[in-house]
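Got a structure for you, written out below as structure tokens; questions coming shortly.
Now for chain A:
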Amino acid sequence: MMSPLLMILLAPAMGVMLLLWLPRQEIRLIRRVAVGATFIPLLTALWVVTNFDRSSGGYQFHVEVPWIAALGVGFHLGVDGISAVLVLLHAICAFAGVLISYAIKERVKEYYLFYLLLITGVFGVFLSLDLFFFYFFYEMAVIPMYPLIGVWGSDTKEGGRVVFSKEYAAMKLTIYLTSGAVLALIGLLWLYVSCGAQTFDVVALEEHLRAHPLDARLQWWIFPLLAVGFGVIAPLWPLHSWSPIGHAAAPSAVSMLHAAVLMKLGSYAIIRLPLNLLPLGAQAWLPWIAGLCTMNIIYGGLVAMAQKDLKFIIGYSSSSHMGYVLLGICALTPLSLNGAVLLMFGHGVMTALAFALVGHIYDETHTRSLPELGGLAKRLPFIATCGVMAAMASSGLPGFANFVAEMMVIFGSWDRYRLQAVLAVLGIVITSVYMLRMVRGVFFGGANESLAHAKDAATPFARLPYVVLIAALLIVGCWPKPLVRLIDLSTRPLVARTLAPAQPLEVHIAKEQTSITQIVR
Partner candidate 1 sequence: MITLNHYLVLSGVLFAIGLVGIMTRRNVLMILLCIELMFNAANLSFVAYGRALGDLNGQLIVLFVITVAAAEVTVGLAIAILMSRQLKTLNVDEVRQLKW
Partner candidate 2 sequence: MVAQPSAFSLQPSAVFCAWTLLLSPLVSALGILLFGISRRRLSALLANGGLLLSFACALSLFVQARSGGLTLPLELSVTWIGLPDFSIPFGVLIDRLSLLMSLVVTGVGSAIFLYSIGYMADDAGYSRYFGLLSLFAFSMLAIVLATNWIELFIGWELVGFCSYALIGHWYEKPAAAEAGKKAFMVNRVADFGFLLGIVWLWAVSSPIAAERSVQFQTLYQRLPHLMELGWLSPTALTGIGLLLFCGVLGKSAQFPLHVWLPDAMEGPTSVSALIHAATMVAAGVYMLCRTFWLFEELRTVLTVIAWVGGATAFLSACLAIVESDLKRILAYSTLSQLGYMVMAVGLGGAGAGMYHLTTHAFFKALLFLSAGSVIHGTHRQNIWELGGLWTSMRWTSLSFFVGALALCGAPGLSGFFSKDAILALAHEHNASLYWLGTVTAGFTAFYTARVWCVAFVGKAVSPAADGTSSPAGMVPARSPAHGLHPHESPTIMLVPLAVLAALSIVGGYLGIPAFLGEQAAELHWGIAGTSLVVVAIGVGLAWLIYGTRSISPSKIAQTFGPVYRLLLRHYRIDDAYAWYVDRIQQRLIASACALFERFVIIGLAVNGTAWTTKTAGRLLRLCQTGKVQQYVLVFFVGVVALLYLANHP
């Protein structure tokens, strides 16, 4: 039997191959191929998550093929609790995205080619356990964004004037992300050279570095390269400005993947590489990053408040929410890290949902500007329901995955970064402000006559992507235990490893190690 991970990676890649040979007029066939190429990974990802051996943890479902012997590069696939969850996230969003892409009417073949390429790249990053392939897929995921935004995207207008053209957005995004990636690449190469293990394999490096830790000074230098390099895509304040503009310009299915998954590449990479491999560097730098991500949360939220374009609101809200993820990572307690990973999942699905909805609204009304919209709930009851759910998920309503995750991040970062945790709670309030304003402005109020032609997502097929996304949010939100346990399998050892060279966290909390339970008994 074929390895599940290989299947996940190859299904979209094969889709690309197949599409290359399909004539461009066969639009129905092309779409079906794309749906198939993402449905298989979805099923497989579900299988992987359910069949992950929870008793042993670690990396599982390995696929190992030696690739470049001279450099110690191997094609090594494997997932641990963290990446399994993210693979599932990506599979869900990719599947929904392909369905949402049915709205694309022109140059369909090329669109799906690039789209599947993007999907393959992202899967590759989450599955790779080899630095070379990690970076390989990472870059591969970034580049298709250029044509996807440039060709199928839309300009951002303010009062009829183009403020940010789609070309600007596409170019900025690509160059920005590539710059970050290259910075990270130099860090990776430095790490590779200085650790002397002659291997790009993450697992091998982990073990090697545990046995022969890197010099603290070196770690101090390499860590920011990796953290900032990958932080660009996370996006870390103030390197975030590519993201809302990119979101706004991209076609909705691309915004979905962009916000849902592409951003998570950054935070995932930070967890997987610098945090994992450079504990001393992490301890030195994380407080600074924690400060920056508070800026993400508050500043991103405030900027979102002032926006009028729906995609910009969600775009800045994404950058604000990624601040929670980064805060969870920085706080570096098992709890906060679990929360961060779960929030990656929750925020990913939520934001994919939001962008899909905005896409639908834009397709139907040809505007994304808040003042021009209103009263759509009457015409689009289904979309409006989903919209309210997305807004509520975003503002951390219980029942959605985001609530659990944000809760865990806040609780988890309380000990280490109290001020940041308080500000994170404030961020929830800010989120509600702009989310409610958006829902109010778009869906509620008197129906706008000029929008009377807008149509709801009426057929079950048209509703499928939304239902899939909402179901994912609700299921995880109502019953987070299995997923949290899965994530915990990997985060707990990671935190222990990263903190090992320093004082344990408990010292910060209590001078006396008195067990209160014993006293009470």
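Candidates were picked such that all candidates are chains of the complex that A comes from, given by their letters.
By definition in this document, a residue touches a chain if its C-beta (ideal position, glycine included) is under 8 Å from a C-beta of that chain, and two chains touch if they have at least 3 such contacts; residues count from 1.
Just so you know, these numbers come straight off a predicted model, no measurement behind them.
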item: Neighbour of chain A by the touch rule, complex-wide, chosen among 1 or 2; value: 2
item: For the chain A and candidate 2 complex, residues of the former touching the latter; value: 172, 175-176, 238, 241-242, 245, 299, 302-303, 305-307, 333-335, 338, 375, 377-378, 388, 392, 395-399, 403-404, 407-408, 410-412, 414-415, 421-422, 425-426, 428-429, 432-433, 436-437, 439-440, 443-447, 479-481, 484-485, 488, 492, 505-506, 509-510, 512-517, 519-520
